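Starting off with a structure, shown below.
Of the protein chains in this complex, one is absent; all others appear in place.
Chains here go by letter, A, B and C, matching the order in which they are written, and residues are numbered from 1 within each.
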């Protein structure tokens, strides 16, 4: 899939597909390449652009509020997610985190309890070009834990019962592997952190991140008056 | 390279190397695998662990304050850095950002003006297992701009004169490619953002990130009294 | 003046005045006391409430964005504003800061360049009950500096040229007196702080304050997703 860009307008289309807008009809060639310019039958130009992570956040079909690029980045930074990692994820949702991880070469198994949401997530992985490496499973990870073999490098949890999975993290993770729990709430984060300590994980920490945009206007420089609200706490822990 | 871990102690060694400590002498076998346990001649056990990003931050030889895992993560999240990306980096320093990017499958060309620092960075890339994909060049990127062909997906700048490189970003980046500038200072960030707008980059934003650890003690939950200081502003912009 | 409160509705009226709303007509007795309940001719009840600082922020006539209660509080906390203080203020605006200071027993001389704004501020001081102790002068403090005798305990500045007044702070303030500068911008705050150091003031600091509301919902506790934006930097310095 590519982004077809005309000014502020962006559309997601694959090779061989058609785009119909008030700017005319555009047929995307089978051999299209990013960087090319395509024309509608009315002569309007669209730039062909490859998808990057933030485009996934903006264009994938949403089944809830997806994790924001900054929070995904924090998970990557704090855990060192990298190519070749085996990742076990719960609470797929829109699948933006899974797609980011897949695009950096990780092999992801992700669980989504809602069957319709899981279907959307599978389509999203197709669009993100990671259907081969991200396995979206319909189901509840907590109920499947006994079936899983372990050997994961990374465990990423965005579910209300994350603490129950954290309790099993020592069996699921390789030595040095990380668990990351995303939660909007203090209480859930506290529980995840306490369970992590209880089962012997190390480097347990919960961080809260406040991000603000700067305004660089003619009168001077200042943090934005708009403010950026809380998204979630991130709890990290590492297997011995 | 692997981490040899005994309680709180961690040592970096490769296959065939020797570790001498007060716990005895340990010879790392040529065919060592992560997850194994090795014994010193005194019978003390060390766990063999693969390196992850945060280990690079903790164990690479430093030639200055390296970029922190959280800031590296924010660069990745905001730009969607992924496998296959061609990255142009300036201000290598210790090389932790380059190593993170290399480990997620990006191909990185990074410039370091200080020849000794560049040598250390090259050794660090060896230790991080990314010497093949991260090309550390001794020199000043600003002076080399005319020699570079462009076609980069990502431009990451951690130098005082970043704005001069931002000015050339439209020629260096593919359509949809990102530039990310890290700077501790308001004035440098402002200059980078204003130049980015001036040369027609889109989605220009400077963000400031405040991260705090939570304390989950017996008396209750609260943000840490220790506080976490400012590291740097991150300025992002995207090529049309 | 009192607040006449009926549910979420609040009206400002003095003794002897009349309130006409869709709830009926209400005559405020000359001898009204806070805590009393008054009835309209339709039998609707209004509670009589004395004005407190936050009511001034909400009900005074605005000639611009008034300083927020939290920023006023920070000025008070950092400078120890107290009864008997002689305060010199510039940039009166709506006058909420002056009114707060007057209500805690300080004697305030405040300058407002805009004659209409100054008139509104004078009416506001009447409503706040501090017309006796807050002297609103129409004019530019910077131009009047040579006429002033000094001996102030506190200098509070909310003007673009605050640094010019800071330069004269050693002559204006008693030993141990404070200057406080409010500015939305980094550059103005920097200039005020550098001038403060240059003229020998001590304890020079510029602080930035981020305040967030907590949400205590059924699902858990978290910082508000609404975010609270930047208001201003506060620069403090003390006379030797």
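General observations
Just so we're on the same page, contacts are C-beta pairs under 8 Å (C-beta built on N, C-alpha and C of every residue); 3 or more make two chains touch, one makes a residue touch a chain.
Keep in mind the model is a prediction, meaning the values are calculated, not measured.
When the missing chain is restored to the complex, the residue among A:186, A:204 or A:234 that touches it is A:186. One chain of the complex is left out; on chain C, the residues touching it are 3, 5, 34-35, 47-50, 52-56, 68-83, 100, 103-105, 153, 174-176, 178, 186, 189-190, 193-194, 205-214, 216, 221, 223, 233, 240. Listed here are the chain B residues that touch the chain not shown: 184-188, 208, 210, 212, 219-231, 233.
Following the convention adopted for this analysis, only the chains that are shown with their structure count from here on.
Among the chain pairings, A-B comes first (most C-beta pairs in contact). Mean C-alpha positions place chain A and chain C at a centre distance of 46 Å. With centres set at the average Cα position, the gap from chain B to chain C is 47 Å. If you average the Cα atoms of chain A and of chain B, the two centres end up 21 Å apart.
Residue positions of chain B with contacts to 2 or more other chains are 186, 210.
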